[in-house]
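Shown here: the complex without one of its protein chains, the others still in place.
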Amino acid sequence: MKRLAAVAAVAIGLTVGLAACGGGQKDDGKSNGDSGKSSVTLTVWVDETRINALKPIVGEYEKSAGVTIKLEQKNFDDIRADFNTQVSAGAGPDIAVGANDWLGELIANNLIAPVDLSTVADQLDERAVAAYTSAGQTYGVPYALENIALVRNNAVLSETKATTFDELIAEAKATGTEGSVLLQIGEEGDGYTSYPLQSSFGAPVFKQDADGEWTPELGMTGDPGHAYAQYLGKLGAEGVFSKSVTYDIVKADFQAGKAPYAIVGPWLVADWKAAGMDVTVLPVPSAGGQPAQPFLGVPGFFLSAQSKQQAAAQRFMINFLTAKDTQLALFDVGGRLPANTEAAADPKVVEDPIVGGFLEAGKSAVLQPAIPAMNQVWKPWGKAEADIIGGADPVATWDKAMADIQQAITAAG
Amino acid sequence: MSNETGIDRAAAKRRRQATEAHAQSWGAGFFVKLTLMALIDALGVYGVWTAFKVGSTVIGTVLVVLLIVVNYVYFAKRALPAKYIVPGMVFLLIFQIYVMINTAYVAFTNYGDRHMGTKQDAIEAIVRNSQVLDPDAPVRPVALLLEGDEYHLAYVDEDGQAQVGGQDEPFAADPEATVEGDQVTAVPGYTTVQEAEFEGLGGTRPTKPVTDLLVPLSSDPNAGSMKVMATDFTRGQTYRPGVEYNEAEDALIDRTSKDGQEIVYKANNTTGQFEANGQRYPGGGGWKVMVGFDNFVKLFTDPEIATTFAKVFIWTVVFAFLSVATTFFAGLLLALVFNSDRIRGLKFYRVIMILPYAFPGFMSALLWKNLLNKDYGVINNVILGWIPGFEGVDWLTGSALTAQVSVILVNLWLGYPYMFLVCTGALQSIPGDIMESAKVDGAGPVKRFSKITLPLLFVSVAPLLISSFAFNFNNFNLIYMLTGGGPIPPGDSVNDPGGTDIMISMVYKLAGVGQNPDYGLATALSIIIFIVVGLIAVFSFRKTRSLEDVM
Partner (left out) sequence: MSSEKQFRDYTAGTARGFTTRTDADRRAAHRKAWWREVGWRHIVAVVVSIYAVFPLVFVVNMAFDPNAGLANQSIFKSFSLQNFSDLFSSRPFGQQLANTLIVGGITAIGTVLMGAAAAYAFSRFRFQGRRFTLTFLLVVQMFPQLLAFVAIYLLVLGLQEVFPVLGMNSLVTVIAIYLGGALGVNTFLMYGFFNTVPVSLDEAAKLDGATHAQIYWTIILRMVAPVLAVVGLLSFISSFSEFVIARLVLTQPEKWTLAVALYDMVGSERHQVWGQFAAGAVISAIPVLVLFLFLQRYIVSGLTAGAVKG
C-alpha cells in the first residue's frame, strides 16, 4: 500500500505537470496562429518532379492569400490509389496532382469536388478544359497537355522521309543499328504508348457519341481490330517489337544509339535531353492508312471532396495553379505544353523544338477516355498486345481479350 | 571442465548480488520500476483526459483498461509471467490486433469501388457535383447575410428589387432591404457578413457553410438555384437544376435530364446505393454498408473462385515449402561451414554472406527481374551466354516451370542470409558443456552433430520455420514484383491464374484490387487464407511440443 501511494503521488504530480505543459503549448500555438501563420492549411500532394516547380513559388502565394500550403511529396504512381483510400476514409489531402483519365473513377466514388473554371476557362486550352469536364461539370484544374510522339536520334539518323510506319521501319533498318523503332511493351503490354498505331487502323478503344463523348461501347472489335492485331503479330515475328522491351530498355537503348527511333512521351525526352542527346520529335506515321492519333493526356490537379476548405482550395487552384507563371514553372521541370494559353505562347515554350514536335504530333490527338469502363480495358488490352507480339495467334487472342473486356464492363455496370 | 568453473564463479557472484538485493527490498531496481511506472501512468492519465476531451471514447476507454492492467501487473505479487509479457503485448494489441480486427471487419462490408465512404459523404458529393453552372445566366453581386447561424444571400434583381433567400428558402423580394446601386447593403433582421471575416481571408468564420449554400431561385425546383462563387464571395452564379436529396423519402430527386423529367433514385440501404428501376444512380457512387456473410457466401458459391484457388493452392504450398527448405538448408550449411575460427578472413566472408540481406528487398526483386530478362538480362547474356548454341532462356515469362524455378532461386538469394544468421546464432548458443561431455563420453563428430547439434538446433528454429513457411505462403511482394503472378498462358484472361500465382496474389486479382477494387471480397478471401495458414501453423506447432522438452 505504501508503494502504491508513492506511485500514485508521483503519477499525479507528473500528470499535472505534463498536462500543464501540453496546455501551455496549445495556447502558445494559438496565439502564434493569430499573429503569424494562417489558420487555413491546404495539403497538396505533388510528385517528385512537380514539387520542385511549386516549392520555390508557392511562398509568395501563401503570403498574398494568407493561407499555408503544405506540399507533400508522393510518388506519382501511388497518388491515385492513396487518394482513393485516404479520401474515402474522410481524410487525405485537399488537393492532389493527377491526370484526366482518373476523372471517371474519382467521380464514381464521390472523391472529388467540382472546381468552378468559369472565370479562367478563356485562359485555358479548350481541350484541356474538356478533359476535366464530365456531364457539364468541371472538376480540377488542368495544367498541361501531353501525348505520345515519334522521337529520332539525330546522331544515328538525320532525316525522316518515311510517310508510313512500314517505310519508317525500313528506313530505320537501313541504318544498320541493332533495333529500329523502340516501343515499350513488356510482359503486360502497353496500350497507351502503342495507341497511335492502333488508331491508324481505325480501331478506337471506345465509340464516341454524337457530342464526341466516349461511350462504354468498344470500338476496337471486328475487322479494324483484327487488322491491327495481325500487324502487331507481323512486327513481333519480324523482331521489330519484342516483349523484352520495357520502359527501362527503351530509355537505355535509345540513349545508347541502338535504334534511330522510339515512340515515347515527353517525360522520356526530357531525360534524354538532360543526358545531352540531340533528338527531333515527329508525328507517328500511320501504319493502317488512317491518321495515327495518340491519346491526349491532360495532367492537372484535383480537389478532394473531403476538403474542409473548398473556398480556399478553389482560390489556390484558380488563382495560383492555372496562372501563367506557375504553369511556366511546371513547364520548366516537365517539358509539357502548358494548358494556360498565355504560358503556351511564351517564347521559351514556343521556341522549344521538342515541345513544337509534340504539339505537331498531338494535333490529331484524342482525349483519353475518362469513363470508368476504361479501367476494365487496360490490363486485358495490354496483355493481348504483348501476347500477340510474343507470337500468339493475333485474331483469336484479340477477340478473347475483347470478350473479356466486354464481360468485365458489363459486370462492373 | 573450464566451463564449469566459469559457471561456478558466475553463480557465486549472483549469490552475493542476491543477498545484497534481499537486504534492501527498496533497491535500485524498485526505484527504476517506480519511476517508469509513474511516467507511464502520467502519460496514460494525460491520454485518458485528452481522449475524453476530444471525444475519442474508444481510445479513452482502452487507455483506462490498459492503465489498470499495467498497474495491477507490476504492483501485484502475482502475475509473474505477465510482468514479462505485458510490454510487448500492449504494443501488439494496439498496433496489430486492433488493426487486424479493423481489417477483418471490412470482409463484412461491401467496401470497394463505388462503395468507399459514408452515406452522408455520398449524398453531399452527389448533390454538389450535380450543380452545373448555367453559362448564359448573369453573374450577380451578392451580399452574405447571417440570421442566427444560417447564411442567406441577397441580390438586386432587374427591377432594382432586393431578393433574399436561404437554403431551401427560395428568393423572395424584401422591400425593407437597403439597396445601393446593384448591391444589397443591409437587410433588417440579418447581419451582413464581409468576405474578410472568413478564415483564410483575414477572419475566423468557417467557409464551408457558405460554399455549401444553395438558394433556390424560385419555388419551382426546375428554375435552378444560386451559389456564391468559391473564389469570390461577393458574386453569385446561377446553377441549373441538379439533384436534390429528400430526407423524408430517403431518395435523390434528379432534375438534370435534358427532357426535364424528374427521376427519383431511392436509397437502397442493403446494397448501399441509390436506385431507380433497378439502375443505380449513374452520376456518383454509393456508400459502404454491412453485408454480413455475403462475401463469404460468394466465395463458396462462385465456382470460378473455387477452381482458381484449387489450382493455385498446390503451387502455393510447394512454393512456401521450397522457399523455407532451400533457404534453411543453405543457411544451415553455410553456418556449419563457417562455424570455425580457423578460416582466415572469416569475418569478411560472413559480411559477404549477408550482403543480399543488407539491401532493400524491393530493390533486389527489381534487380533480378532485369537480370533475368530474356534478351537483355545478364544471366542469359553473360553467365550462360558462353555456352555454344545457347539461345537464352525466357526465365520469368517463358513457361510456368522456368518462372517457378526463377522465383525459388531469387527467394533463395533473398532469404538465405536470414537463415544463415539464425543458424549461426543457434549453433553458437548450444552450450559448450553439452558438447564437452558428449566428447568425454566418446561421441564422434557425426554422432555429435546428429544427436546433439541438430536436435538442439531444431528446438530453437522449429517455430521459426513454421512462421517462415507462413510468411512465404503469403509472400505477395516477391511474386508481385518479380513475375506479377505470371506467366499467364496466351489466350487466358488477365484474371486467370498465372504460373507463379500464389493464393494471396490471386486475391489481388480476383478482387480487382488495382482496377475495380472490391476490398470486402478481397478481405474475405484473405481471411480464408489466414484460416488455412493458421491451421497449418497451429498443427505444426503442436508437433513441436515434443521437441520443446528435449532438455
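First chain written, first letter: the chains are A and B, and each begins at residue 1.
Definition applied: a residue touches a chain if its C-beta (ideal position, glycine included) is under 8 Å from a C-beta of that chain, and two chains touch if they have at least 3 such contacts.
All of these numbers come straight from a predicted model, not from anything done at the bench.
Q: Based on the whole complex, identify which of B:267, B:289, B:466 or B:482 touches the chain you can't see.
A: Selected residue, touching the omitted chain: B:466.
Q: Please identify which residue in B:31, B:91 or B:321 touches the non-displayed chain.
A: From the options B:31, B:91 or B:321, the contact with the absent chain belongs to B:91.
Q: Of the listed residues B:39, B:59, B:186 or B:253, which contacts the missing chain in the full complex?
A: Spelled out, the listed residue whose C-beta touches the missing chain is B:59.
Q: Can you work out which residue in B:248, B:314 or B:355 touches the chain that's missing from view?
A: B:355
Q: Given the full complex, what residues of subunit A touch the hidden partner chain?
A: These residues of subunit A touch the chain that is not shown: 47-49, 72-73, 75-78, 85-86, 89, 91, 246-249, 251-253, 255-256, 265, 267-268, 275.
We take it that only the chains that are shown with their structure count from here on.
Q: Under the stated contact criterion, what part of subunit A meets subunit B in this complex?
A: Going through subunit A, the ones touching subunit B are 3-4, 6-7, 10-15, 17-19, 22, 38-40, 65-67, 81, 84, 87-90, 105, 107-111, 113-116, 118-119, 135-137, 139, 187-188, 242-244, 246, 248-249, 305-306, 308-312, 314-315, 318-319, 375-376, 378-380, 383, 387, 390-393, 396-397, 400-401, 404, 408, 412-413.
Q: Would you pull the subunit B residues touching subunit A in the complex into a rising list?
A: 34-35, 37-39, 41-43, 45-46, 49-50, 71, 75, 113-114, 116-118, 121-122, 124-126, 128-133, 135, 198-202, 204, 206-208, 210-211, 229-231, 233, 237, 240, 256, 280, 283-285, 370, 373-376, 396-397, 484, 486-488, 490-491, 493-494, 514-516
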